[in-house]
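A single protein chain has been omitted; all remaining protein chains appear in their positions.
Naming follows writing order (A and B), and every chain is counted from residue 1.
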Amino acid sequence: MKKIFLTGAMAFMVFACGNNKKETGNNAISIDGSSTVYPATEAVAEEFRSEDPDVNVTIGVSGTGGGFKKFGRGEVDIANASRPIKQEEIDLAEANNITYVGLEVGNDGLAVVVHPENDWVTCFTVEELKKIWEPAAQGTIKRWNQINPAWPDEEILLFGPGVASGTFDYFTEAIVGKSGSSRGDFTASEDDNVLVQGISGSKYGLAFFGLAYFEENSDKLKLVGVDGGAGCVLPSLETVNNSTYTPLSRPLLIYVNSSSLKNQKVIDFVNFYLNEAPSVLGEVGYFPLTSEEYEVERKKFQEFVNTYKTE
Amino acid sequence: MRRFKEVAIEKTLMASAMVTILVTIGIILVLSVEAFNFFSVVPIWDFLTDTQWTPLFTEKHFGILPLLSGTLLTSFIAIAFAVPVGLSISIYISEYAPKSFRKTIKPALELLAAVPTVVYGFFALTVVTPFLQTFIPGLSGFNSLSAGLVMGIMIIPFISSLSEDALHAVPNSLREGSYGMGATRLQNVFRVLIPAASSGIIVSIILAISRAIGETMIVAIAAGQQPRLTLDPTVPVETITAYIVQVSLGDVGHGTLEYQTIFAAGITLFLFTFILNTMSYRLRKKFAEKYE
Partner (left out) sequence: MNNIKKNRLKDQAFKYWGIFCTLLGLVLLAIFIGTILIDGLQRINWDFITNLPSRNADKAGIYTALTGSVWILGLTTLIALPLGIAAAIYLEEYAKKGKLSSILEINISNLAGVPSIIYGLLGLEVFVRILEMGSSVLAGSFTLALLILPIVIVSTREAIKAVPKSIRDASYAMGASKWQTVSMQLLPASFGGILTGVILSLSRAVGETAPLIVIGALAYVPFAPSSPMDEFSVLPIQIFNWISRPQKGFEVNAAAAIIILLLITFLLNAVAVYFRNRWQKKLNN
């Protein structure tokens, strides 16, 4: 009896090892990337599924960088990104014969956040933020009063996205001047929820992440304005769309693999995204583009489909 | 024909047993190969002495000390809590409590070890930390104190059960001799029994330390993700295990330095637990012989 069991198990294992191609039937859409864009894509995926329940959409949260790596290797259909694709990522895709299109789906204001009991900061200048976050600050800038002597003599507990995060890339480029250039001694997580958790428990904390995560948890957090040279500005639909919230306004993007176009569901999903974005984005805390801008993106995608879709 | 069948069966069974050796070899190989790749880029001296761990950032530092201090700090808090409590429980059950208690208390305590660690992590983050924050005002949302205490609760049964077995195994003749000379139970315990059962008790403590060092979810959820070389239990830290989880949650591209860092961290962890486990195995063998 046991022998049958043993042989059965072994046969099963051999069989299973043989079928190692990923589930790429017409009912699967695989997405990975930015944790900032994640809430928006997740919302769209849910709405999409309520119209087409047979579709299996999986969404990973590896960070923009992680998502692009998978995308460049052809492992996912769509990459969520909170910054445009970088040269080395373009090269990777090219090396794997992957053509793609990048589509803007919305706007985000990167939120700079402190604890609600923080009563000494309402606004940071870009210089102040740079002083806190640049690589030279590692091990040296540790306390609030090192930035402004009027602030408390307490350790700044820093929380921010990790290196695979597009938010991280964007913030460092905008504030420090070079993408990826940052101190390393802070609580880093690609999962923005962890950052919210961290800062909501730390009176002397400071964090930055996508505005959606602030909106969701505004009762536990305090939003701080950013002075980009023209005075203190808080992120809002207006200030982000007309770029007065500077330099931390940025586009939210999705990238689509041309070989995924043979799956009609992928095409439907992307079109659905561009149509539903205005209503869904506000719900999760981001800002939609204007209807003209969406029309542009829709056309862009349509052209892409016409060029690359093979029957 | 029958003989052939018998031999074939024996060989199959032996092969199954050898799988366990394969697993160990696999673990050692996998860790070593990737760690070797890591060390061909990062000098081992830096790894052992640098006080910062920022392998992914602009200013790259590859010192394991911050992660190690996070691991040791949380484990120390856990052990500092669990050893006195666990030992006291084992002494109480063995020497003071009515005999029927043993049957009910031991399994009840073992429940503590059966709770999935992610549940303990939840508890540490949502109950213990806010509770501690009410009288330790500087306590950060992520800290090693809550995580350590909760880990301690989880490992109480490791110490209490095994130590109790060790005390129980001490021959009654030793007890009777001691009582015969007028000792109280307490004196008996501390002067006679604990020395006699010492190797068993030490084994239980070593096992508990090994368990605490290897623990992942409680610290990943509640202790933080900021590698820092510190002894301060009120601030966020990061353990070796939490670092591995953190990187795994992103995209671990095979062959990148980032991928290799988790194996360098992993092999460090493995070395520690391997040494502890070997020590406890040796002691256990010695201890088993004692009362032959």
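FYI, a contact is a pair of C-beta atoms (placed from the backbone, for glycine too) under 8 Å apart; a residue touches a chain by one contact, two chains touch by 3 or more.
From a predicted model like this one, the values you see are computed outputs, not experimental measurements.
Only one of B:42, B:73, B:89 or B:145 touches the absent chain when the whole complex is considered: B:89. Remark: the residues of chain B touching the chain excluded from display are 2, 5-6, 9-10, 12-14, 16-21, 23-24, 26-27, 30-31, 34, 84-86, 88-89, 91-93, 96-97, 105, 107-109, 111-112, 114-123, 125-127, 153, 156-157, 160, 182, 184-187, 189, 207, 210-211, 213-217, 220-221, 241, 244-245, 248-249, 252, 254, 262-263, 266, 269-270, 273-274, 276-278, 280-281.
Taking the whole complex into account, chain A touches the unshown chain at residues 1-2, 5-6, 9, 12-13, 16-17, 19-23, 39, 42-43, 45-46, 49, 56-61, 191, 193-194, 196-197, 200, 216-217, 220, 284.
The working rule: only the chains that are shown with their structure count from here on.
Remark: chain A and chain B have CA centroids separated by 36 Å (rounded to whole angstrom).
Those residues of chain B that touch chain A in the complex are listed here as 12, 52-54, 56-61, 125, 129, 133, 140-142, 224-228, 235-236, 246, 249-251, 253.
Interface of chain A with chain B (complex): residues 6, 32, 61-63, 65-67, 69-70, 135, 138-139, 155, 157-158, 162-164, 180-191, 194, 197-202, 205.
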